[in-house]
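Please read through the structure below; I'll follow up with questions.
Note that this complex is displayed minus one protein chain, with the remaining chains in position.
Note that the chains take the letters A and B in the order they are written out, and that residue 1 is the start of every chain.
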Amino acid sequence: MPPQLKTLLPLLAVFICLFLAARHFLIPESFGKYGHYRANSLDEIAALPTHYVGKEVCAECHDAEAVMLESDLHKGLTCEVCHGPGSIHVEDQEKGILVKPGTREFCGTCHSLNAARRTEVIHQIDIKTHNIERANCIDCHNPHAVWEMKE
Amino acid sequence: MEHLYEILKHVDGYIYPNELELQWGILIVLYPFITGLVAGAFILASLERVFKVKVLRPTYHLALLTALAFLIVAGLPLVSHLGHPFRSYEILTTPQGGSAMAIFGFVYLWYLMVVLLLEIWFDYRHDLVLWSNEAKGIKRRIYKMLTLGVTDISPKALAWDEKLGYIITVIGIPSAFLLHGYVGFIFGSIKANPWWSTVMMPVIFLLSAMVSGIALVMFLYMVISWIRKVKIDMACLDEIGKFLFMVLILDFTLESLDQVHRIYEAEESFEILHLLVTGKLTYTLLIFQGLMGTIIPLLTLGFLRIYLPKEKLRTPIYFLTSCLVLFGVFCMRWNVVIGGQLFSKSFLGFTSFKLGMVGLEGFWMALVWMIMPFLILSFILWLVPPWKKHAEKEVG
Partner (left out) sequence: MGNERINETRRNFLRKSAVLAGTLFVSSVTKPFTAMLFAANEPDKSGKWYAIGIDIEKCIGCGNCAKACKLENDVPKDPFYYRSWVEQYTIKNDGTVSVVSPNGGIDGFTQTIPDEEIFKTFFVPKMCNHCYKSPCVQVCPVGATFESPEGVVLVDKEYCIGCRYCIQACPYGCRFLNPDTETADKCTFCYHRLKKGLKPACFEVCPTGARIYGDLHDKNDKIHQFLKEHNTQVLKPNLNTGSKLFYNGLSSEVR
């Protein structure tokens, strides 16, 4: 065997062994369990906090509004669509103050006139001209029972 | 983040909301450029060794050492671009077999250690042993270490050096193809991007790599000879020019074929790509890469095939040509990487790219990465100068 290989081949062997040893320590434990990825990340992602709590949770305290909502056209909506995510509010009502929107602009995000909206899917009005003497939609419409007009 | 709000003002048409910011910038333009130089310089060197093109001998060692200097730097812009560079070892420990990018760690290591370092070692071992006896101080220690303790310089051992070096060179040629070909495949295999997705991409990348590597060796040979105040071997330079010409023709032909095919088939992405080439890429593609980087060098080198002017005129011609070619190939990388991200995958609009000056992805940093190989090469040439090698005997 030539003198060069007598030195180079053992060197190569050492390098490969070091590499294999490093691999053993560096590859995370759960890697490869379900596929070529770290299985523990599934649990890590599943453990992320939720911010939207869902209608049933809101109804536990706000049963009056929930019942009212069921009776009218907005019954398909969840509370949090308009009021925002409720997880902080459920924990601490002081810290988690939710919005109570009702301006033309806000209601208009669904109801303003737009040629791309099908009238059979959503009732549309011209928010610039409809009953312009009242500032906000909720001045007349109860958002939880929309056809029950106020005064 | 402010620069993103600035780019928002320059959006043309419709882009998917996430496409505003270009994902890959100047650093990813640099990487294929640098590895291309490595592959190209190596293939030029192997032309001499394996295909016995003796007239290229004066540039053989220079080409190898250039390849080494550039390869040392090659991975650095890539790693510095990552969101988590300290996790980059994952490419070596858990490479995902379906990803072309996963090969990077292994191909890089293979090429660096087995191909380049070993070939240079086999070629220089004799001199390293002799230098370790002649030199003093720290240089003596370095040479001794580099010999790896293999100090046998009997004719039989030297014959082994020659034989093993030859084998490594032969293995090195397909390895060089792999080193740069896989980069082309990284782009060519992305079906989501029609500017990148073509069968020709690895071939085009490889050929333009060879073009750039040959041009680099030509450039460096002239510069170093000028620095050392030694006479340039014109026969060698003419031969390099000839190879540059031939590979440039091949490169130009295949790149044009790719575009002609695209224009002819005119499938869904054609309109937006047409707008890309005639709009945002007019300067970098048509003028810099096409006219300055390809057509003018082709005409010049082609002219030299027919008529050879005096040496005094040829040297600046080669110098200018090699600069233009290098510039053209750099622009080719720019046009592929940046160009491919300027248009939206909706094919309905364009975003905008402005190269910043400062920061890790800025112009100055890119300049540092480009200058570093030359500094490393200077150091290597000081340590193991090819022109101080002991007279070679024809062995075996």
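Note that in this section a contact is a pair of C-beta atoms (placed from the backbone, for glycine too) under 8 Å apart; a residue touches a chain by one contact, two chains touch by 3 or more.
These numbers were taken from a predicted model, which means no experiment stands behind them.
Visitor: Would you indicate which residue among B:L82, B:M145 or B:V199 is in contact with the undisplayed chain?
Guide: Selected residue, touching the omitted chain: B:L82.
Visitor: Taking the entire complex into account, which one of B:W110, B:F270, B:F319 or B:F347 touches the absent chain?
Guide: Within the whole complex, the residue contacting the unshown chain is B:F347.
Visitor: Which one touches the absent chain: A:A46, A:V99 or A:M149?
Guide: A:A46
Visitor: State which residues belonging to subunit A touch the missing partner chain.
Guide: The missing chain touches subunit A at positions 13, 16-17, 20, 23-24, 27-28, 31-38, 41-42, 44-52, 54, 76-78, 80-81, 84-85, 108-110, 112, 114-118, 121-122.
Visitor: To test your reading of the contact rule: which positions on subunit B touch the chain that is missing from view?
Guide: Touch with the absent chain occurs at residues 1, 4, 8, 14-21, 23-24, 81-85, 87-88, 90-91, 94-102, 104, 186, 189-193, 341, 344-348.
In this section, only the chains that are shown with their structure count from here on.
Visitor: Give the list of subunit A residues in touch with subunit B in this complex.
Guide: On the subunit A side, the touching residues are 2-8, 11, 19, 22-23, 26-27, 31, 36.
Visitor: Looking at the complex, which residues from subunit B come into contact with subunit A?
Guide: 89-90, 92-94, 96-97, 118, 122, 125, 148-150, 152, 157, 160-161, 164
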